[in-house]
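Report on the structure given below.
A single protein chain has been removed from this complex, and every other one stays in its place.
Note that the chains take the letters A and B in the order they are written out, and that residue 1 is the start of every chain.
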Amino acid sequence: MAIIDLANPTRFLNLAHRALPWLIEITGALFVVGLYLVYGAPDDYQQGATVKIMFIHVPSAWLGMFGWLLMSIAALGTLVWRHPLADVAAKAAAPIGASFTFLCLVTGALWGRPMWGTYWVWDARLTSVLILFLMYLGVIALWRTVEDPSRAARAAAILTLVGAINLPIIKFSVDWWNTLHQPASVIRLGGPSIYPTILVPLLVMALAFTLLFVTLHVAAMGNEILRRRVRALMLMQAQSAPGSGE
Amino acid sequence: MSPLAALFIRDIRLAIRVGGGGGIGVLFFLIVVVLIPFAVGPDLNLLARLGPAILWLGALLASLLTLDRLFAVDHDDGSLDLILMSDTPLEFAVAAKAAAHWLTTGLPLVIATPLLGLFMNLDAKASAAVMLTLLAGTPALTFIGLIGAALSVALRRGGLLLAVLVLPLTVPVLIFGVAASNAAIVGPLPFGTPFTILCALMLTSLVVGIFAAAAALRHGME
Partner (left out) sequence: MRLEASGLACVRGGRAVFTGLGFSVDAGEALLVTGRNGSGKSSLLRMVAGLVRVAGGRLALVDADPDQTIPEQAHYLGHQDALKPSLTVAENLTFWARYLDGAEPIQGALAAVGLAALTDLPAAYLSAGQRRRLSIARLLTAKRPLWLLDEPTSALDREAQNTLSGLMRQHLSGGGIILAAAHGPIGLDHAKELRLGDFG
């Protein structure tokens, strides 16, 4: 019997195989350029060189949200068209998005320590990112708990879309909560304004990190397709073994 | 009698007969609230300050823990199959079950609030404020919890997963519920602002929760 999920993924695997070396090279080049620009950027008047954590922290925050956006688009592909590649894209994106969100939290804590004296304050943006991180963990938990891959894909797709609807609501609520409890202004992690000398390195680093996301995502999708093939082969083996029925 | 009314009444009947109905939820609520002073100390001023927050957290957890079996029982005994097959739209059936759940779980929590407010040294005005916000907020918790209950329906020990999935989504409701309570007690914020937002959240979660839960049940069947 033919196994249904082999058609398009094969073409994707071939494409990925050819594209991956290019992606890796471009990502590497962008990082070299970006880091050079970061090295050349001026130190902050108050914070010194630690402000340069921003060049990792801010792109990570963007990519955490980009990951959820990617998963949401894939979710539509799963629910509306039932495209198996959409399932794979969503599942592969989740850990990468979660990692960038985690990186954002850690760099935020490291950045905050010299400034505030503690690793964590309940700053509005960091708190929103923390909730986003928890939601990522929830989606990943759902992927791992439901055994059948296509059922897991559909459940995760619904949760992703519900999360996408709720993220603006959560962001608004956390901002509101933060101003309620901390009327005195806290130094915003973004800095008072973005000067051009900081903007260009920031954009280059953001682009570099985005390419890194894409590279990791393509590689992860390839892995996931192979993982599903292994599973299909094992199922076929169980089905055709003697004594498998009654 | 219409199919939805029959479903609503059946669920209420089941909630009352099995597991003591709303009683067990209220009991859990009581125990959680009683535990807090052991953790933070019996300082009445502190407890009064924390009161609304603790009552809200207790209600949140009590609501969550009773949502676990909402769809799972019907799934396990095959009733869900028949409900899916009928011409009554699944969204309405989900809404009927959610309404029955709130009536037997959420509403008792709201009614128990004044008594529990005593333990937190809340005066009548404070208790009334918390009650009102819980009245608007517990339906929101039910509707948001529906989504987790539907997603984890076929899983053994899905209760923990349900909590993990649902709790981040309840943060806005918690924020505005407690803020509204505190606004009524200490001000300076007018009660109306966060309370209106809480009501808006409740209506949004009604729509999103019902449609998402129905979609999850449909997609999870195969």
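Operating definition for what follows: a contact is a pair of C-beta atoms (placed from the backbone, for glycine too) under 8 Å apart; a residue touches a chain by one contact, two chains touch by 3 or more.
Nothing here was measured: the structure is a model prediction, and the numbers come from that model.
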Out of B:18, B:44, B:186 or B:203, which touches the unshown chain?
B:18
May I ask which residue of B:33, B:67 or B:83 touches the chain that does not appear here?
B:83
Residue list for subunit A contacting the dropped chain reads 1-5, 148-150, 228, 231-232, 235-236, 239, 244-246
Across the whole complex, the chain not displayed is touched by subunit B residues 1-3, 5-7, 10, 13-14, 17-18, 76-79, 81-88, 221-222
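Rule of thumb we're sticking to: only the chains that are shown with their structure count from here on.
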Return the distance between the CA-based centres of subunit A and subunit B, expressed in whole Å.
31
How about subunit A: which of its residues touch subunit B in the complex?
79, 131, 134-135, 137-138, 141-142, 145-146, 150-151, 154-155, 157-159, 161-163, 165-166, 169-170, 172-174, 176-177, 180
Per the touch rule above, subunit B residues touching subunit A in the complex are 147, 151-152, 154-155, 158, 161, 164-165, 167-169, 171-172, 175-176, 179, 189, 201, 204, 208, 212, 215-216, 219-220, 222
